[in-house]
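Here the complex is missing one protein chain, while the rest keep their positions.
Then we have chain A:
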């Protein structure tokens, strides 16, 4: 019932581009596509699971049926920043909606940094990033009891190497359900 790996990666890679074009499939995650996130609340009409899994690329990250954990669970940050970039607000909104609608679900927000700088200071920076996401979720109406923050600092890099490409992949917050 889940995406095949290929379809899933496609969906993640193109989710933002697809959001605008797939409104005909009906029931898009409202608010997630245009950045008008805060306060968009619970007006979504919902997407059937069949649509999401049956239409291959049609199931974008923004479209989650109730009870389905959002596909896109990582957002990325600029160097030395804990500011949530506008292009990831839809990801946060989808996860916020899932948590709101599934009061029994809980998530660990894993904060990560790139490897530059000292390890213990980076642990604190990773926590600051995850806290920014927690704050965003809270504004979206997610109960604090569903969310926990754990910072890994630079200890669990997603990519290796001393270059900006690797660094950009490592500066992230992951929703671990």
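What we mean here is this: a contact is a pair of C-beta atoms (placed from the backbone, for glycine too) under 8 Å apart; a residue touches a chain by one contact, two chains touch by 3 or more; residues count from 1.
To be clear about the criterion, contacts and distances are computed from a predicted model.
Engineer: Match the chain absent from this complex view to the correct UniProt protein name in "Response regulator receiver and ANTAR domain protein", "Tol-Pal system protein TolB", "Phosphoribosylformylglycinamidine synthase subunit PurS" or "ABC transporter substrate-binding protein".
Structural biologist: "Tol-Pal system protein TolB"
Engineer: Touch as defined at the start, partner being the missing chain; which of A:69, A:105 or A:158 qualifies?
Structural biologist: Of all options in A:69, A:105 or A:158, contact with the hidden chain holds for A:158.
Engineer: Even though one chain is hidden, which residues of chain A still touch it in the full complex?
Structural biologist: Residues 108, 115-121, 123-125, 127-128, 149-152, 155-162 of chain A touch the chain that is not shown.
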